[in-house]
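Here the complex is missing one protein chain, while the rest keep their positions.
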Amino acid sequence: MSRCAMEGCDPDCQRPRLAGEREDTSAQVIRELVEEEMGGEIIEYRVVPDEKDEIMAALIEMTDYYNADLILTTGGTGLAPRDVTPEATLSIVDRLAPGFAEAMRQGAMAKTPRAMLSRAVSGIRGRTLIINLPGSPKGVHENLAVIIDQLPHALAILTGREGDHG
Amino acid sequence: MSRCAMEGCDPDCQRPRLAGEREDTSAQVIRELVEEEMGGEIIEYRVVPDEKDEIMAALIEMTDYYNADLILTTGGTGLAPRDVTPEATLSIVDRLAPGFAEAMRQGAMAKTPRAMLSRAVSGIRGRTLIINLPGSPKGVHENLAVIIDQLPHALAILTGREGDHG
Partner (left out) sequence: MSRCAMEGCDPDCQRPRLAGEREDTSAQVIRELVEEEMGGEIIEYRVVPDEKDEIMAALIEMTDYYNADLILTTGGTGLAPRDVTPEATLSIVDRLAPGFAEAMRQGAMAKTPRAMLSRAVSGIRGRTLIINLPGSPKGVHENLAVIIDQLPHALAILTGREGDHG
């Protein structure tokens, strides 16, 4: 079972889900897809403000301390001046994995040309794959659906649970 | 109305259009698409030689001094040794926006596989979106047509005139 973590950006830094609230938040979409489509377990969830240093710190803790196999971020990938999740991600990965971000933009653009505005990146820190997702539940679903079938094999290779000939 | 600027590379540094000349230059194609399809205004136009430092200086002046919302460059994106517009652009942006360049290559390749040779990049400096276009009028048209419908919304978010949930 893959150990997955989520990082969400929120300008007001409020947790998006409280008991009894409707559950159609981006975090809930990620949780459902990870658990039901990937058979993964969400081991940690953070909501941090749109500050590069704070996002970097959250990503580093979830990789180096929690040893997540996969971190899915949501939000902060747009063009607004406060959107810095890709920059935080690029600052802490040691290898790029551009195919996931490219595939998501290409797949999402087939439905919504506006998807070309996403600045999402994807890369690797140690043995953790980090993938940026958009902030909206609809965007999360459209993007994650494009790549989720490939994630179990990707994580198996990255973590050494499966051989590869790449 | 969006404030747009153009930067053109020319090995001989000649202005491509003089009074009375035919107007099918790349600059004219950009001007028409920006004015007619985007309702934008061209506030500045520079032709600089294929020198990285000179391109950087022109981009910095058009962002920091002219406060353009959008800069469209034309030329210098090929494989020839003199082509350094992407390198100049990467040197002065503070955030990448890879979706525009990816979408243009993907869209143009559907018509002309040779479009894969384009080394164009797209990024953000401050509140200015900078997008590299090829040098030929045909290439400019094929590439700009792929993204132009998304530019008004992109610029509205980037400049803070419109909210976003990315």
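In this document, chain identifiers A and B correspond to the written order of the chains, with residue numbering beginning at 1 in each.
Rule of thumb we're sticking to: contacts are C-beta pairs under 8 Å (C-beta built on N, C-alpha and C of every residue); 3 or more make two chains touch, one makes a residue touch a chain.
The structure presented is a predicted model; accordingly, all values stated were derived computationally and were not measured.
**Student:** Determine which one of B:M38, B:A115 or B:I130 touches the chain that has been left out.
**Tutor:** Within the whole complex, the residue contacting the unshown chain is B:A115.
**Student:** Which residue, B:P86, B:G123 or B:P152, contacts the hidden chain when the whole complex is considered?
**Tutor:** Answer from the full complex: B:P86 touches the omitted chain.
**Student:** Among the options B:G75, B:G123 or B:P152, which residue touches the chain absent from this view?
**Tutor:** In the complete complex, the chain left out is touched by residue B:G75.
**Student:** Which positions on chain A touch the chain that was left off?
**Tutor:** Considering the whole complex, chain A reaches the absent chain at 95-100, 102-103, 106, 124, 127, 129, 147, 149-150, 153-154, 157-158, 160, 164-166.
**Student:** Counting contacts across the full complex, list the positions on chain B that touch the omitted chain.
**Tutor:** 75-81, 83-84, 86-87, 101-102, 105-106, 109, 113-119, 121, 134-136, 139
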